[in-house]
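As structure tokens, the structure follows; a few thoughts come after it.
Apart from one protein chain that is not included, each protein chain of the complex appears where it belongs.
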Amino acid sequence: MSDAILQVRNLRVYYGTPGNPVRAVDGVTLEIGESEVVGLVGESGCGKSTLGRGILGLLPDGARAAGEVLYDGRNLVTMPQKAVRRMRGPELGLIFQEPMTRLNPLLRISDHFRETLEQHEPNLTDAEVRRRSLETLGRMGIPPTRFRQYPHEFSGGMRQRIMIALALVLRPKLLVADEPTTSLDVIVEGQILALLADLKNNFGTALLLITHNLGIVAESCDRMAVMYAGRIAEEGPVREVFAEPAHPYTRELLRSTISLDTTALHSIPGAPPNLIDPPPGCRFHPRCPSAMSVCNQLEPIEQRLEDGRRVLCWLHGPSDRIPPGGGRPLERDAIGVADEA
Amino acid sequence: MTGTSLRTYLITRLALVVPMVLILLTLVFLLLRVAPGNPIEAALGGHVPPSVVKPIEHRLGFDKPILTQYGEYLWNIVRGNFGTTITDNRPLSQIIAQNGAATLELTFFAMLIAIVVGVLIGLVAGRYRDTPIDIGGRLFGVFVYATPPFFLGLMAQLVFGVWLGWLPTSDQASPLTQALLQTHTNIYFVDAIWDGNWGALWDVVQHLILPASTLGLITAGVFIRLTRVNVIRTLRDDYIEAARARGIVERRVVFSHAFKNALVPVITVVGLNLAILLGGAVLTEETFNWPGIGHELVLYLQDRDYTAVQGIMIVFALVVVAVSVLVDFLNAFVDPRIRY
Partner (left out) sequence: MALGRATKPIREASGIARVMFWSGVTITLLFVLMAILAPVISPYGFNQYESNGHRFPQLAHPSSAHLLGTTVQSVDVLARVIYGTQTELEVVAIALAMSLVVGVPLGLLSGYFGGILDRILVLIMDAIFAFPYLLIAIVIAFVLSTNSSIGGGILTAAIAITAAYVPLYFRVVRNHVISVREEPYVDAARALGARPRTVIRKYVFFNVVQNVPPIATLNAADAILLLAALGFLGYGIQPSQGAEWGYDVSRAVSDATNGIWWTGLFPGLAIVLLVTGLTLVGEGLNETINPVLRRRRFGRFEFEPVPGAVEEAE
């Protein structure tokens, strides 16, 4: 993909602990094209949010990143902190799961906008700041009369609109949205998603939509990446992935969602693995219904399928790397499965 | 909309003052009037013939039933009459005007020092958590907190007064200044400026430095701890991360988001600490022979003058209540959430 605005290559983000580090993101490669909407799905605790923040260089104390996040030919991971900071806002935006606490309660909405615009475009006049803020807010459905109000005067859905406007007022090329609707009710969720889906038409902004809701992805994304235990299990166009999931995890994930023709609830047995000491071989093998004997011995090698999808699963080869007999179903002791569950 | 809700809040808050004042006044009454013993005998120094005690008892109304006394006590306070001392027949209003002014001068400058020193160290320590700056700031905080004002004052007198001879160690001003300075407010600092008497002002400031620094530093210990904790807590708030995600420079994130928000609860604590400051003022005044209301309290306690002690306690109670109201009002103006 040559028109990618952001290329993540082999990104690792580890959190320090008194023992071994938590490998929250462990070798992720992902590209996002101009004006593209990419969905990032997976169970909670699989590293989705860490990846989203890692792209913007926002890491908590004790965490470090390695690998490449290429934007405009420059690697954000190795860039000086100061330069990364300057890119946050005008180039890369981030909105969060919980809008209620993301605005400073002591500042008016207008103060938030003024601060943000002045930071990145110091030459703007007051009138210009006001015009641009109101224009962006207007597109998000916030009337100008409320510009001077305080955050506590708005509902959760309104605050998320304000957060989005606050990110978009700088016209970033990419917006990372970390479960932006999880804390909102269904109607508001629909409204916010509609706004986000329209980003590329209205602002030409690409979107990385982090969510655990597959319905949202099917509805609004061009491509999707499925993350499991710090790695991308499968990545490709939404239509293909939904029609014929290549990775057993994707398949199980799709089966566990509810749709109109759901007759019984399906769930994936077991829980996501602990990321301090992940299972050897393929990290999904303890829970995988199709696991082969190779899966708990060798780490799978990423494969590119004919339709352009990438998969990290031994089922798709390469067959010359599977040791003799590795294709047999994995024999596991019942205790091991029970342990994971 | 904001106007009316703010007004409702303020009125509600003012209504809460009444029970608080009543409770404090009742406690003072219970402690000093209902407690066993004869206050007049105590004041006159033990066994005095009834012929001497009775007229005084009658004048002060101590011979009436206790409930009547309580009613009169409250009614007098409502009228602004806090009583007259037994031992030297001085109206409390005079003590408030003269000695209260000295206390005000001392506590004002002490508070100023406490806020500047305490909040600054607390902010820096919280921001640079776990660095040597933080450890140094915290140890300083623990240390000044652990030092009684009279001990710090004593050491300050010894070093700056006796050994170095830089500053006076007692009184509010030198006798000459006291004699020459015109009285406008009884606050020497203000009076000296009022008259443009710069020589007197210099004298007053010199007398003020040691007591105000002593009381101020000791109060600063509490502010350091509190400000630091609030900065640490605020730096974890979600809107801090959100501001960073918008690429706001760290300096600005720290100053206009973290520090500002961390200081809101500090306002309350500064107010609450006025109580501690008043306690400390009694000790500081005693150490530096500062003619404040606390110094008078100690004198009247030694004289066993119950009405004087009672009157001074009433003054303290009213000041404490007034400050707590003031703090809440201030909070309402700073924090928009409270207004609703």
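Order of writing sets the chain letters: A and B. Residues in each chain are counted from 1.
The rule is simple: contacts are C-beta pairs under 8 Å (C-beta built on N, C-alpha and C of every residue); 3 or more make two chains touch, one makes a residue touch a chain.
Being a predicted model, the structure only gives us computed values, none of them experimental.
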Of B:P19, B:P50 or B:P65, the one touching the omitted chain in the full complex: B:P19
Candidates B:I11, B:V78, B:V162 or B:A179 - the one touching the absent chain: B:V162
Chain not shown: contacting residue from B:A200, B:A258 or B:V320: B:V320
Contact set of chain B toward the excluded chain (per top definition): 19-20, 23-24, 27-28, 31-32, 35-37, 42, 129-130, 135, 142-143, 145-148, 150-151, 154-155, 157-158, 161-163, 169, 225, 229, 232-233, 236, 272, 275-276, 278-280, 282-283, 286-287, 297-298, 301-302, 304, 309, 313, 316-317, 320-321, 324
Chain A residues that touch the omitted chain in the full complex: 10, 12, 14-21, 27, 29, 61-62, 64, 66-67, 299, 301-304, 317-318
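We take it that only the chains that are shown with their structure count from here on.
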Whole-Å gap between the CA centroids of chain A and chain B: 55
Contacting residues of chain A [partner chain B, same complex]: 56, 58, 85-90, 93-94, 96, 98, 101-107, 115-116, 119-120, 150, 152, 163, 166-167, 170
Chain A contact footprint on chain B (complex, rising order): 237-239, 241-250, 252, 256-257, 260-261, 264, 334-337, 340
